[in-house]
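Sharing a structure with you now.
Only a single protein chain was left out; the remaining protein chains are all shown in position.
In this document, chain identifiers A, B and C correspond to the written order of the chains, with residue numbering beginning at 1 in each.
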Amino acid sequence: MDKKPLIVLNFKTYAESMGEKAVVMAKYCEEVSKDSGVKIVACPQIPDIYRVAGSVKIPVFAQHIDAAGAGSYTGHITADCVKSAGATGTLINHSERRLLLADIDSALLSAKKAGLATIVCTNNIAVTSAAAALSPDYVAIEPPELIGSGNPVSKANPEIVSGSVKAVKTINPHVKVLCGAGISTGDDVAAAIELGAVGVLLASGVIKAKDPKAALFDLVKKI
Amino acid sequence: MDKKPLIVLNFKTYAESMGEKAVVMAKYCEEVSKDSGVKIVACPQIPDIYRVAGSVKIPVFAQHIDAAGAGSYTGHITADCVKSAGATGTLINHSERRLLLADIDSALLSAKKAGLATIVCTNNIAVTSAAAALSPDYVAIEPPELIGSGNPVSKANPEIVSGSVKAVKTINPHVKVLCGAGISTGDDVAAAIELGAVGVLLASGVIKAKDPKAALFDLVKKI
Amino acid sequence: MDKKPLIVLNFKTYAESMGEKAVVMAKYCEEVSKDSGVKIVACPQIPDIYRVAGSVKIPVFAQHIDAAGAGSYTGHITADCVKSAGATGTLINHSERRLLLADIDSALLSAKKAGLATIVCTNNIAVTSAAAALSPDYVAIEPPELIGSGNPVSKANPEIVSGSVKAVKTINPHVKVLCGAGISTGDDVAAAIELGAVGVLLASGVIKAKDPKAALFDLVKKI
Partner (left out) sequence: MDKKPLIVLNFKTYAESMGEKAVVMAKYCEEVSKDSGVKIVACPQIPDIYRVAGSVKIPVFAQHIDAAGAGSYTGHITADCVKSAGATGTLINHSERRLLLADIDSALLSAKKAGLATIVCTNNIAVTSAAAALSPDYVAIEPPELIGSGNPVSKANPEIVSGSVKAVKTINPHVKVLCGAGISTGDDVAAAIELGAVGVLLASGVIKAKDPKAALFDLVKKI
C-alpha cells in the first residue's frame, strides 16, 4: 500500500453494475484511478469477475469466498477459482454474507495460499479485534445500520472508526483498517482518513448515483 | 427435451475442472455431445461460467444460485447474473449446497424469471415430492451416501429412482426426473433410464477418470 | 382433531411469556380452553417447556426442533428431548427459524418417531404444497410480511389461505391447514375458518395484549 487512500467499490448485486454494466462501472473506476493516482478496487458479482478482470487493469476483488477448497463442494466459491478468473483479492464476511468464525479463518488461509488480498468486514470494535487476530490484510468496519444510509460512519459514529484503528494496532499492527457504511463524498473519505483508516469501502454512494463517474471523481478530490 | 437422455456433468470445485481446465472439460462434453447426439450439460464453478459459456455451444448450468435478486446482497449468486454470464440453467439445492425450503422456492422464481432451466436436487422420495410441488424443470434424486461412491444409485437403490419417478408423476407430471450418485458408466445410464429417469447427474465418474473424454464416450454408448 | 378450531399460541422469545410468566400465560390458555371447549396449544421457549408442561393440562408444543437425533449434536434441539420434557408437538420451520428442506424432512421423521404432532410453517401457496408433500399433521401458512402486523391474513390476503387449503387437498388431504400472521380477534379466527383453515397460529395479538386472558376469550367467542 502506498500512502494514498484505497477506495473499494462494492458492486453488490445491483442491476446498475451487473454484466456488461459491471465492465462499464469498472472502466469508470479505472479512469478515475488513472487520473487521480488513487488505487480503486472493483468488486463485481462473482460471475462477472472474469469479464471485468479481462477488461480493466485496476484490481478486481471478489465479494465473497467460501471456506471450501478443491473437492466435493458443489456451488461453493473457492479462492483458487476467483483467482483463476482474475481476482487479486476478496471481501470476506460482508454484513450481507456473514460467515461462521471458523470459516472466516479457513477462507483467509485459502485466500492467502491462492495469493489473494483479504478484507474482512466487521460490525463493531470487538468484532474488528477478533477479525484482526486472524491476520487479514484489511478489516473494514461497517456498522450495519449505516450501510446504504447516506449517513457516513465517519460522521455518525467516528468513535467506531478510531476505536477500531486503536484496537487493531494493539491486536495486530500489520492489519490495515478501512471503514464503510454511508460513505458517498470526498469529505467522507477525508474524514475517514483523519480517523486513522487507510481507505473506504462503499457501494450505493457511487453505483446508485445519477452520475457514477462524477461520484468517483468527487470521492478522490481531496486526496 | 427430446427423447434422448440428458447427461448433466457437475464440475464441483475439482482442480481437474477449474479455470482453463473447465474449458477443456466442457469441450470434451461438446465433442461427445456432437458425436453422439446426446445432450450434455456442463456445470462449471460459478466464476468459470463466463469463459466456459464463451467457448462451447452446449448448455452451461450454474452449480447453485441464491434466493437473492438485484439489490443489497453482497456475495450472493443471482439468477440474472449467471444468466448474463452465459448460463442457461442451474442446479439448486445440491446436497453440498443445501437451501432453506423458502429459498428454494424464491430461487426457482428468480430462475424462471431470468429464463434459466432448473434442476432441484433431492435426497429421498419425500423430499423429491416436496421439490416437485415447487415446479422446477427437473428434480435430481441423489442419495447423499452414494455420491462419489462409484456405486450407482440405479443398482444400489433402484427403488429410490422408480419411487421418485412415481411420486413426481402424482404431484406434478410436468417435472422430469434425473438421478445421480455413483453414476460412472453407460450401463449406469441405461439402468437409470430403465427406471424412468430422463437422464443422469454425475461428477467424479467423469471428472476424476483417467481419461474423462473416454468416460464421456462410455456414458453415451448405449443411448 | 374435533370440529372446533385449534388455537396455537406462540410465546416467541417475548419477555411477557418467559420463565414463570410462561407458566402464567399457559394457565390463561388452560382456563380459556376449559371454559370454551376450544383446544389451545401453548408454545413456550424451549427451556421453558418442562416447567410449563408440568403446570398445565393443555398441549405444550416446542417452537422448533432440529433435524438431529441422539448423538454428537451439541446444542441441537431433538424431538426426543422436547418430548421427554413434556411437549406433545412442535412447530417446524417457523419464518423466524427456517430450515433446509432436507432438514424439515428429517425433523418430521424424528418428530413422528417420538410421537410429536407437527406443524410446518410456510410462506406462500407453493411452499405450502411442498410442505404438505412431507406429510406433517398441519401446515401453517403465514405470509411473513403480515406477522405481527395486526393486519390479519384472513382479511389482507384471503386467497393465500383458501389457495393453501385447496393446494393441500390436492397434494395430501390428510394434512390440515392453520393460518397465521396478524391474527388477534375472534373475527379473525372466524374468517380463517370460513376460508377452510382448521385453526390459527398467533403470538403478539395475545402475548402483547394489555390483557392476554381477555384477548384469548375474545379469540374463542365466535366458536
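Please note the rule applied: a residue touches a chain if its C-beta (ideal position, glycine included) is under 8 Å from a C-beta of that chain, and two chains touch if they have at least 3 such contacts.
This one's a predicted model, so the numbers in the text were calculated from it and none came from an experiment.
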item	value
Chains still shown that are in contact with the chain withheld from the display	A, C
Selected residue (touches chain absent from view) among C:96, C:145 or C:187	C:96
Among A:13, A:90 or A:123, the residue in touch with the chain that has been omitted	A:123
Interface residues of chain C (partner: the chain not displayed)	10, 12-15, 18-20, 45-51, 62-64, 68-78, 80-82, 84-85, 87, 91, 94-97, 147-148, 203-204
Sites on chain A contacted by the missing partner chain, in the whole complex	93, 95, 98-105, 122-124, 126-127, 129-135, 171
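In this text, only the chains that are shown with their structure count from here on.
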item	value
Graph class of chain-chain contacts, one of line, ring, star, complete, other	line
Distance from chain C to chain A - Cα centre to Cα centre, in angstrom	43
Rounded Å distance, chain A centre to chain B centre (Cα mean)	33
Cα-centroid distance, chain B relative to chain C, in whole angstrom	37
Sites on chain B at which at least two other chains make contact	95
